[in-house]
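Complex shown without one protein chain; remaining protein chains in place.
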Amino acid sequence: MQPVDSFLFLLVGAALFCIGLTVVLLKRHAIVVLMGIELMLNAVNINLVAFSQYDPDRIQGQMLALFVIVVAAAESAVALAILIQVYRHFRTAQLDELTELNQ
Amino acid sequence: MLQLAFYAFAALTIIGAFAVLVTRNVLYAAFFLLLTLLGTAGLFVLSSADFLAIAQIMIYVGGVLVLVIFGVMLTHKPDSSTDVSNQQQNRIPSSNRRGAGSSWVVGALVAGSLFAALFMVLVRANFRLLNQPVGWKSTVNTIGMQLMTEYVVPFETVAILLLAALVGATYLASPLAKPTRYATR
Partner (left out) sequence: MPVDTFQLLHLLTAFLVGLPFAGFLVLVLVSRRVAGSLAILLTTTGLILSVLLAINLPKQALSIQADWATLSGLSFPISFNVDALAALMLVVVHFVALLVQIYSISYLHDEPKLSRYFAYLQLFIGAMLGIVLAGNLLVMYAFWELVGLASYLLIGFYTERPAASKAAQKAFLMNRVGDVGFLIGIFLTYYYFDTLDLALLTANSSAVVAPTALGLCLFMGCVGKSAQFPLLTWLPDAMEGPTPVSALLHAATMVAAGIFLLARIHPLLSPDALMVIALIGTITTIWGGYSALFQTDIKKVLAFSTVSQLGLMVAAMGTGNVQGAMFHLLTHACFKAGLFLSAGAVIHAVHTQDMRMMGGLRHFLPTTFLAYTVCAAALVGLPFFSGFLSKETMLNGAFSWAGEQKTFLAYLVPVSLLLSSALTALYMVRQWRLIFFGQYRNELIPVTQAHEPDWLMRGPVVLLAILSVGFWFSINPLSAHESWFFRIFPSATETTFWWMAPLSIFLVLVGGWLGFRIQDPRSDSSVVQLSLRYGFLDFFYQHLVIKPTLRLSALLNRTDHRVVDGLVDGFGVSVVVLAHITRVVDKLGLDGLVNRIVWLVGRLGSLTRSVQNGRIQSYITAAVVGLLVVLWWIL
């Protein structure tokens, strides 16, 4: 079996990261923005895992990716909790209506 | 064969992500995110990270995504529609402010140029590592070993972090958490 060229993995990671960034930049719904952040984290994980193939003894990349997943889970839990509080307070989850900083 | 699988999973990932970007329905976006995550898990398997793939599916699909869907359900506007079956309630309302199209242009420009930059870096950087041969073996053993030896401190730390985050999230999301309590002092 011919293994896949790692360059392609990196490319997919880069593309996923850029799409995630676009989601973060453009979407108005806070939950979708959170999804964008998850996409970016996943892109990073793909990169890490791709490099980790060449390090079968210590697999540092995979370990880091593992921690990234765990931290992402914690982050999304807290972020959603905050979001629910924000929603209770402002009655909206649309980011462009949350312009407290503007005042 | 492997190549084919790779392209399939990569396509799944990218298309899912793209669909998240273009869809206007939050719930659809969540399901497309599911596709992307599954594709990513497949990519993990292809780059000989079987444990991570399972972890990805369990944590993201089982945990985070359910959380996200709960979030979607909890934050839709109850007064926007009385009809529960109406799918329009999850729609992202189309923007009525001026320059919505221009913001898409700006976003696409920024992300596109970032992608171009990353691509340039990838092409120019001659990773010597990538020319080495790779083998395929299960990483579960190694991960278990590493977690208990080299990474035991981060492991414990991340456990505490997770606990703290869960407690904090519970506290934040509970109706008892009144932000005004801190305003006095």
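A and B are the chain letters, set down in written order, and residue numbers restart from 1 in every chain.
The definition used in the following text is that contacts are C-beta pairs under 8 Å (C-beta built on N, C-alpha and C of every residue); 3 or more make two chains touch, one makes a residue touch a chain.
On a predicted model such as this, the values are computed, not experimentally measured, just so you know.
**Student:** Tell me which of B:Met73, B:Val121 or B:Leu163 is the one touching the absent chain.
**Tutor:** For the chain that is not drawn, the touching residue is B:Val121.
**Student:** Thinking of the whole complex, not just what is shown, which of B:Val22, B:Val66 or B:Val106 touches the missing chain?
**Tutor:** B:Val106
**Student:** Just the residue numbers, please: which parts of subunit A touch the chain that's not shown?
**Tutor:** Contact residues on subunit A toward the absent chain are 21, 24-26, 33, 95-96, 99-103.
**Student:** Using the touch rule from the top, list residues of subunit B that touch the missing partner.
**Tutor:** These residues of subunit B touch the chain that is not shown: 106-107, 110, 113-114, 117, 120-121, 124.
We take it that only the chains that are shown with their structure count from here on.
**Student:** Please compute the C-alpha centroid of subunit A, do the same for subunit B, then give the distance between them in whole Å.
**Tutor:** Each chain's C-alpha centroid was found; their separation is 4 Å.
**Student:** With touch defined as at the start, can you tell me which subunit A residues reach subunit B in the complex?
**Tutor:** By the definition above, subunit A touches subunit B via 1-12, 14-23, 25-32, 34-36, 38-39, 42, 45-46, 49-54, 56-59, 62-63, 65-67, 69-78, 80-85, 87-89, 91-94, 96.
**Student:** Residues of subunit B touching subunit A in their complex?
**Tutor:** Its residues touching subunit A are 1-3, 6, 10, 13-14, 17-18, 20-21, 26, 29-30, 33, 36-37, 40, 43-44, 46-49, 51-52, 55-56, 59-60, 63-64, 67-68, 70-72, 74-75, 77, 92-93, 95, 97, 103-104, 106-108, 110-112, 114-115, 118-119, 122, 127, 129-130, 132, 134-137, 139, 142-143, 146-147, 150-151, 154, 158, 161-162, 165-166, 168-173, 175, 177, 179.
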